[in-house]
Each structure stands twice: as C-alpha cells, then as structure tokens.
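A single protein chain has been removed from this complex, and every other one stays in its place.
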Amino acid sequence: MTYRIAIFGSSGYAGGELIRLVDGHPDLDVAYLGAHTAAGRSLGSVHPHLRDGDRMLGPNDPASSPPIDLAFLALPHGASAEPAMALLDRGTKVVDLGSDFRLDTESRYEEAYGVPHPYPEQLGRWVYGLPELHRDAIATTDRVASPGCYPTSAILPLAPLIARGLIEPTGIVVDSMSGVSGAGRGVSAALQFGAVDESAKAYKVLKHRHQPEMGRALDDVSASPVNLIFTPHLVPMQRGILTTIYASASGDVTGDDVATALDDAYSDEPFVAIVEGSPETRWVVGSNRALISVHFDGRSGTAVLVSAIDNLIKGASGQAVQAANIMLGLAETAGLPMEGWMP
Amino acid sequence: MTYRIAIFGSSGYAGGELIRLVDGHPDLDVAYLGAHTAAGRSLGSVHPHLRDGDRMLGPNDPASSPPIDLAFLALPHGASAEPAMALLDRGTKVVDLGSDFRLDTESRYEEAYGVPHPYPEQLGRWVYGLPELHRDAIATTDRVASPGCYPTSAILPLAPLIARGLIEPTGIVVDSMSGVSGAGRGVSAALQFGAVDESAKAYKVLKHRHQPEMGRALDDVSASPVNLIFTPHLVPMQRGILTTIYASASGDVTGDDVATALDDAYSDEPFVAIVEGSPETRWVVGSNRALISVHFDGRSGTAVLVSAIDNLIKGASGQAVQAANIMLGLAETAGLPMEGWMP
Amino acid sequence: MTYRIAIFGSSGYAGGELIRLVDGHPDLDVAYLGAHTAAGRSLGSVHPHLRDGDRMLGPNDPASSPPIDLAFLALPHGASAEPAMALLDRGTKVVDLGSDFRLDTESRYEEAYGVPHPYPEQLGRWVYGLPELHRDAIATTDRVASPGCYPTSAILPLAPLIARGLIEPTGIVVDSMSGVSGAGRGVSAALQFGAVDESAKAYKVLKHRHQPEMGRALDDVSASPVNLIFTPHLVPMQRGILTTIYASASGDVTGDDVATALDDAYSDEPFVAIVEGSPETRWVVGSNRALISVHFDGRSGTAVLVSAIDNLIKGASGQAVQAANIMLGLAETAGLPMEGWMP
Partner (left out) sequence: MTYRIAIFGSSGYAGGELIRLVDGHPDLDVAYLGAHTAAGRSLGSVHPHLRDGDRMLGPNDPASSPPIDLAFLALPHGASAEPAMALLDRGTKVVDLGSDFRLDTESRYEEAYGVPHPYPEQLGRWVYGLPELHRDAIATTDRVASPGCYPTSAILPLAPLIARGLIEPTGIVVDSMSGVSGAGRGVSAALQFGAVDESAKAYKVLKHRHQPEMGRALDDVSASPVNLIFTPHLVPMQRGILTTIYASASGDVTGDDVATALDDAYSDEPFVAIVEGSPETRWVVGSNRALISVHFDGRSGTAVLVSAIDNLIKGASGQAVQAANIMLGLAETAGLPMEGWMP
C-alpha cells in the first residue's frame, strides 16, 4: 500500500528535501505540493534539482489538496496552526516541521514568542517528534511537532545523561554552529554570499527560541528543572550542525559512566551512533544520521559532548519522515538515507 | 537476481561514490572492496559517511576477490590494465573508470601519454561507455572504458551537432571549470584548502589529456577530423563541471537548427535534458543528469553551448553504473539518482 | 599637499574599497561620503571593517559635499550622469566607476542599453581610464570613465596583440569567471549564499553589456573592426576575475611573437606582469596587479591568454585611484597595494 502525502511550504529548503525524500520513498507518494508566493509555479522553476519539473505548486491551503493520508507542514513560524487544525479535522495525520506546537504550556510559549498561542488547548496534545525519545507516543498520535535542528543536536546527547542523573541539570552550555540553510531560503542582506562566505559569527546570543525548546524537551526527562545556555553560530557552509556541549558530572560520575550511558541509549538506534574521536559534519550531511562523541575532563569533572547532524535531514525533513514512518506503521528507516555524500 | 560487484580503488572519491550507489542499488551487491594503501583498513575509517563501517578493504588484486559478476576499476592512470586483463580472463565483466582503454589507437595513446600502451591489442576492443552514444555496443561487450568527466560534459553537447554536420569540426573551443574532487583524493599542496579556497585558475593549458579523448570520441561521429582546444579550470567547490563551448555553425545553419538537433538527440534520454536559460552545477550535483543549454550568436554564426554535470556521478561513478546496468540487462536507470541536492 | 576627495555611492563594495584605499593614501583625504538608502547612517554600520566608524554618510548629491578636488562615482548604471555634470560644472575632476560614459557613440550606447544617452554630447569627451593604454589622455582630462572589471581583464592581454596585428580581430572568444562581489552589494535571491556556494554558472550568455565595452576599447587600437564573443561565469568566491581568451594568430605569427609583444608592452608597467605557467586569482586579490600568461597552440595557430585581476581593485576601485593619481599629478602607484593577501 502506498500512502498519499501533501507537503505544505514546499518551496523552501526543508520543503525541497521533503519532496526529494518522498519521491525516493518506497511507500509514500507526493499527492499535493503547496506553496505561498510560489503557488502557481512549476516545481522545476522552484527546485531545478528535482525531476518531474512539470509538477505544479498549489496554494498552502488544505482545501486545495486532494484527499491525503498525511501532511507535512514546512511553514514559517505561526503559519502552521490554522492548516494543522483543518487537516486534523479532515482526519489527516500531520507532521509539523515548524515550531508552533513544540512547547507544551501557554507560559513557555508566551515566554518564547511574546504572544499568546492561537490554539492553547492544543499545547501538550502534540507529540514532540524525536523518535529516539518518544517512539511509542509518535506511533499512536495523529499530530507530531517535529523538533528543531539545534534542539535535535543537543537533546540526543543530553537526554540520556540527564535522565540517568549523570550530569547536573544546571549550568549546561550548548554551543552550536550551523550551515546557512538553517536560516531558510528567505532572501536577506545577512544571507548574501558576500556577507556569509569567509566569515563566522554568533547570533541571537541569549535570545534564540531554540533554547526554551531544549529546556522543555530535557525537563521531560529530568528530575529537576534544566537550565542551559545556548549560543548558535553561523559558519560558511550550506548544511550541517556541529554542537559542542559542556556539562558538570554529578557526584563521582566518571567519563566511563557517561560513555556507557550513551552507548546503552543508542546501541540499537539505526540513526544514532557514538563515535571515537569527534564527528565532522560532512560525515552526516546527506544522511539522517546523528553522530556523537564523548569526552571527559577529569580535573574539573566536565563532560564534553560533540554531536553532528544534517540540519535539513535529521534536523528537519528526514526526522519528519522518520516520524511519519512510525505514524503510518512503516519501517522506521524506510526511504531515509543511511549514507551521506563526500566530498 | 542480484549481481555481485567488486570495486577496485574503493578508497578514492569515485570509489566512495561507487560504494554509495551500489549500496543503494536494488539489483547490485558489494561483494568486494579493493584498495591500495588503504587495504586492511575498515570502510568506516576511509569513508566515514558510509554505513556498515566495519566492512574491510582488501588489496587491489582480483585474486583476493570472491567470484563476482562485474568489477568497477577506479584506479590511477596506468593501474587498470593488469587487473582488467585478469578479470576478463576469469569471465568477469569490467567497467574501467580510468583512462587506460579510452583511446582507440596506439598512436593516439602515445601522443597523449608519451609511452606505449602495455596491451596495444586491447585498444579498439573496449567500448567507450557513453550510453547516450554507444548503448548497443555497451549491451554486448564485457569491457567498457567509462568516459572522463570533462569529455562527458563536452561530447554530449557536441556529438549530435557534429554528426549532423551543423557545426564546423575545427576551431572548437571547450572551456571548462571543475570542482576540486575532479583532481581525486590524493594529497598535494595545490589541493590544500588554503590554496584552493577563494581562488580560480586554469591548469594544464593546452596539455590536458582529456583533449585527445574528446577528439577521439568526436572523430567517431564526424565526417572529417575534429580539432578543438580544451582548457580546464579549477574553481573553489567540491563537485560539478560547467563547460562552455564555442563552435562555428556550418553554412547557413541557424540557432533553431542547432536547438532542434539537440532536442531530437536527447528528448528520450532519461539523464540528459536541454534547458532554457543556462544550467548551474548545483542543479545536477548529486544526480546522474546532464543539463545543456543552447545559445546562438547570429552575427558571427557561433553556437555557444553550456553543459553541467556532477563530475563524480555522470562524470564518473554514475555513468559507470549506467553502463553496468546496460551490460547486465537491468533497467538503465536502476539505482541512479534522478534528483540532486540543494542547497 | 593633500587633495580632498568625495566618494558617491560609498555604501557598496566598490565604495568600501575606495574608502579603504583613500584612507591609506598618503596624498588623498576623504572629505565626503555619499550614499543613497544608507544616507544618514554611520560608516561603521555600513562597513564594519573600516575604522572611524563614526563618520557619517550623506546623500548622493554633490550639493551636500564640501568643496573637493576630485570625486569618485560608484553609482548604479544610469545614476552617474547627473551628478557628474554637476561636479564638472563646479570644476571638480570626476572619475566615474559606472558605465555611463564608457561607450563613445550614441549608437553603441543605444545598442548596449536600449535607451538614448541623456547627455549624448558627452559621449566621446570622457577618457576611457585604462592607464596602461591611455595614460597621457588621463593626465590632461577632468573626466574619466573607469573601465569595467571584465573589460580590464580582456583588454590588457588583447590590446597589444591587436594593435600590432598579431591576432585576427574577429572570432575572439573571451571566457571569464568572476567572484560574487562583481555583482555588487544589492540583495537578491540569486546572490544568497545558498544559491551561490558550491555552484558555477554562466549568465547573460551573449547578452552582457561588457561585450560592447570591450569592442569599443579594442576598436580604438585595431585597424579593422573587432568582433568577439564574451561569456561571464559566476563562481563561488568573493573576489577575483580569471579570463581565458582564444584568438587566431595572424599569418605566420608564432607563439614567441605573441609573448614578445606582451613582454614589450608591459615590461615597464608597475601593475601588469607576464607570468610563467598561468596565474591564479589569489595571487592578485588584494592588490592592484594584473597577471597575464601566454600559451600558443601551434597546430591550430591559436593564442590562449589567461589573465587574473581583483575585480574590486584593478577591476574597479584601485584602477580608479590609479587614474586619479595621474589626473592629480601624483605618483601613479601612490596608495595602491602592490601585494595581495594569501591565504
């Protein structure tokens, strides 16, 4: 059986990757492509790297779509809530790649976004779609809030350690660098080649909305409130996130304890691997894999964790397909690349 | 039925892409991986982006391989002849990605390489593996010399025009720029990031060995000897070749005549497309496609042709798999990516 | 004595380089900085790499400037004519980096730009500011049209050969690749990092306005009309132009003849050098130098010339300062970098 898929917000980078992944998926078919300003244009004019360029993009309106089994929403912040509600009403499963339903309480949402949520009763009803943590809940829901790219890179290394009480939940430093595609395909002076190439910068220092998302997801597994500082950096590459995390070990926890906990947590996971040395983003770009390395400073009792993902795949479209696979009862790895590309 | 494949020279860039393509191919299985200095190492230590990193690399010696149906040779120039002969003796089909068997006469070979060919009787017995030109011959041979990357980008636009007599076979200018992976994975000062990044250069001006290869392949379809000048350039990117070609139209040939000829030649080809405007390499990087645009300067009667390919896929490993598919009686597109990746 | 300088269009890339060069010039002082949308902003907010960030930008209006000795205009096409006339009326010398006054006849201008020139009587009264060709005329004029970046890279190698009748003036191919800064600092989807990085493309094939500019400048030194085809390419780097030129040798002209002519033409020039091998753009980025190499295909009698410049310095701001030095009676090399930066 093949499931029919709609992709809303198909003109952006995450949308393009969703099309590519669904086109190559043995059990999914693209039934509808929605877009905002690109509605009415051909796929080939929007994504010239994708085949069947004659396919047309329609509006980002569920009413324009033929009946589908599942919809991916790759829309700007704030634009997901309305179509999500309409789709759920029609009995369509929804995987939202946006941030509208990632936080679980009205207060967290207002703190992060400064405005009330339009559907506050929905908060807490959506499953946070990190399969490695919430596989069972994903399998039985019709609505998944797919995690952000930076949170994915931070939660995977941290959650098992916090859950087991191996590191202190406070004073954690999450220092990330991302390729430019993480900022989306919108046009701006700050994202011109002339402004990005051969430069590195921090941005939104102490103000990035992924920090509360990390806090929420880690609080879920923690005995006491998690407190962390997150700094994102932009570096001149297209894809990939490298995250370096600093956390204080609890009591007399050793480096071996930390390494063992992560090995235990992920040894059966198809998409997560603990590596010797430390990972490079090129090792994962193009695949749905997350690589993690563990380091320990015995003098200060500090665990240093390094993780690498492709922000558009494990950090966005691949992870969304992974959740969809689970929701639809398919093999979790179906259609998802295990191998990236180098060079 | 699944065919068993060996890849000799599996530690380089083309070798890595062959592994990735065969791993994802529905009808092919990797049965043996050969390498030179990397023999004895695990795949994961050589290509950390590929899964099943525990697979081991053996020597580049056909005797070390289990029985196989077809072998890909991705070896340095001069290293293919001996293992090729040994494999053919064992009844194994061979696709050579190297340049050892691409030229058809002893004199051409000596002119290009300055030394006699070690198996001169083999010259002319190998099929030049450009499926769009030589599909039938590929289907019935056991030995294919897969084209070079620059020649692929030049021959696809030029061959139909020369074959139909629409352009003069002399005075052709082929001006190409390539990403760095075209130079292979060997370590050198000239390929350090510090030497390549933010710079462009021509190299081997009037001396590149792909010029005689282009000449040979085009002579095959030409009524009179082809004479062209080829200049390769290195630009700071990983992959992709963009080739701009200048050729004088014959007699009163028009731009429409040229465009029509190319449309006719490639309208049924799965991997070649004629595009409006002009192609960008990113539109094909990651796929086995070649894109071509046609321009015509009426004042001087000059056809300007622009082509784009991924040097490691349509220019190397993908084209080799395409030929193997034909040799093995599989669908020609089996296991070959039709969609690239952006950004 | 120090001369007072105004820079109109100071917020763009060429404007920024002009400020940097004038700030470091022993005989010039920045007296006024004009800008369009950036008027009213501080220099530091527009060009954070420049010191004295408190300096303010005023409007692009000569009436707002204090009295000055010479003005540089780094304005969009079509915007130079009016302020140029106003400045000349006030007795101010003008170096225009734009293309408004580079062509010499109304018909050429209309052919290139499709509209009549607003001050047709000015055409032909401006000196084309390539010092290596027109030093004496620059010394005695008050109005210089500074050459475009691509034309500079093509005219320097070609002019001596055409002037001496060593190459045929027709059938010349000029194939160039440029870093992104050549497109200016304006914001567009085509110049986003995600669209430019890791890609190469041709653009404006057979339609670039620098082609008529090359034709005009070369006609000036040619016994018969020059006919050439120019193709610009965009490659993923910030700066630098590499131009490869193909021209047929006249009669029995040899490679030595060509090389000798270029050596003779430039042996005394401070900013032009003929090099062994072929130049890389990084060798000139950051300096006002142009490097040229000469190659000759004896079989077809084709001269291949490769040139490299920094598009923002010898191709724009540096060349404009070079002309200003001549106009003001200063040492031609004053304040101009002879050494670039690597890596």
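Chains here go by letter, A, B and C, matching the order in which they are written, and residues are numbered from 1 within each.
Following the convention adopted for this analysis, a residue touches a chain if its C-beta (ideal position, glycine included) is under 8 Å from a C-beta of that chain, and two chains touch if they have at least 3 such contacts.
Computed from a predicted structure; not experimentally measured.
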Listed residues C:G9, C:G98 or C:G286, member touching the removed chain: C:G286
Contact residue for the chain not shown (choose from B:I5, B:V180 or B:A200): B:V180
Full-complex contact with the absent chain, from C:E198, C:E213 or C:E332: C:E198
Of B:T2, B:S45, B:S107 or B:Q192, the residue in touch with the unshown chain: B:Q192
Positions on chain C where the hidden chain makes contact: 13, 16-17, 20, 23-24, 47-51, 180-181, 185, 198, 238-239, 280, 282-287, 338-343
In chain B, positions touching the absent partner: 13, 180-181, 185, 187-189, 191-198, 236-238
Residues belonging to chain A that touch the chain removed from view: 170-171, 173, 175, 177, 179, 194-195, 197-203, 205-206, 227, 229, 231, 233, 235-240, 242, 244, 246, 248, 278-282, 285, 293, 295-297, 299-300, 302, 304, 306, 308, 342-343
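Here is the rule we go by: only the chains that are shown with their structure count from here on.
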Between chain B and chain C, centroid-to-centroid distance (C-alpha), Å: 39
Geometric centre distance via CA averages, chain C-chain A, whole Å: 47
Residues of chain C touching at least two other chains: 194-195, 197-198, 236-238
